[in-house]
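Just dropping this structure here.
FYI, not all chains are in this one, though none of them got moved.
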Amino acid sequence: MSQNSLNTTLNDLTSQVRLFLKEREWEKYQNPKDLAESICIEAAELLEVFQWVRTEESEQFKNKPQKAQRIKEELADVLIYCLGMASTLNIDLTVAVLEKVEHNKKKYPVEQYRGKANFDT
Amino acid sequence: MSQNSLNTTLNDLTSQVRLFLKEREWEKYQNPKDLAESICIEAAELLEVFQWVRTEESEQFKNKPQKAQRIKEELADVLIYCLGMASTLNIDLTVAVLEKVEHNKKKYPVEQYRGKANFDT
Amino acid sequence: MSQNSLNTTLNDLTSQVRLFLKEREWEKYQNPKDLAESICIEAAELLEVFQWVRTEESEQFKNKPQKAQRIKEELADVLIYCLGMASTLNIDLTVAVLEKVEHNKKKYPVEQYRGKANFDT
């Protein structure tokens, strides 16, 4: 595989997921409702890594290769279903993320939010 | 912004999220446990778009610009927290996805799984 | 066990969960944040029973004893963590449910909502 992190776009990754599905003739199963459920299910499996782990303990996970590896794998599962959803609905995920980051920049201006949590919903 | 989908890598997107957090001095809040919760919460908001929508109806969402737009935004939220988690734990998401796709290719050989669902866990 | 469905209250069930935890000296682990995560994780395991199952197929599950049994067990897991949360925070779940049903009755008056979905959020 000649691809690496320095030149692989989200579109490249989406193509890989699409090819994987096409080769197995699995596109027919990829309806958006079940993909949304699948993203939820994988997100909960990621959360399970942190079940009964206190906040400060979780902050040490970056120094625990086994935990980091498990998180990496669960995160990949979440992402692969996100790519599947994007592929199914012809969503450009790169644009989606760039637009949302721009949106958040305006919503939370630096001068007003520097050092301050905004975490009230 | 000169970036576009054809040359923006996942690493570029992670850098943008990291910069967004750094400018607001919000890195301190980004512990892995709360990021995992946040991915779950955003995944459930995405799922909410499909609540009480029957499977076949969801298959028509690709022709409904309003639905597709909402899905795009919710998907971006899921992804941005995934990028935050990757950034916090120094995970290379591109590698994570490529490795997982390779893993799945071996787990589900084309000859054996073509046209057949494998959806038992 | 002399308890049965005709005379067992939610408070009785909460007492049983509390006793189970007390006997094992597990109350100390039962902080509300991890209980909320656990409810989410178990809810996703319940959802997994329906992953890649179309809506109309799911409607036949009431006639499939194996599916119904698995759902029953996953539902019990969700509920047991809800009882644990109620116990930890001294919440009376019976009152909580009765109040919410009253609230919903007012929010969705019969005359206005009979036969009509209200499923916009």
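Note that the chains are named A, B and C in the order they appear, and that numbering of residues resets to 1 at the start of each chain.
Note that in this section a residue touches a chain if its C-beta (ideal position, glycine included) is under 8 Å from a C-beta of that chain, and two chains touch if they have at least 3 such contacts.
None of the values given here were measured: they were computed from a predicted structure.
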Assembly size in copies, with 3 chains present: 4
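We adopt the following convention: only the chains that are shown with their structure count from here on.
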Same-site or different-site touching of chain B by its copy chain C, using the half cut: same
Superposing rotation of chain A relative to chain B, computed on C-alpha atoms, to nearest 5°: 180
Distance between the centres, which are taken as Cα means, of chain C and chain B, whole angstrom: 28
Residues of chain C touching at least two other chains: 37, 40, 48, 51-52
Contact set on chain A toward chain C in their complex: 29, 34, 37-38, 40-41, 43-45, 47-48, 50-52
Contacting residues of chain B [partner chain A, same complex]: 1, 3-11, 13, 16-17, 20, 23-26, 29, 31-34, 36-37, 39-40, 43-44, 46-47, 49-50, 53-55, 58-59, 61-62, 68, 71-73, 75-80, 82-83, 85-86, 88-102, 104-105, 108, 110, 113-115, 117, 119
Partner chain B, residues of chain C touching it in the complex: 37, 40, 48, 51-52, 54-56, 117, 119, 121
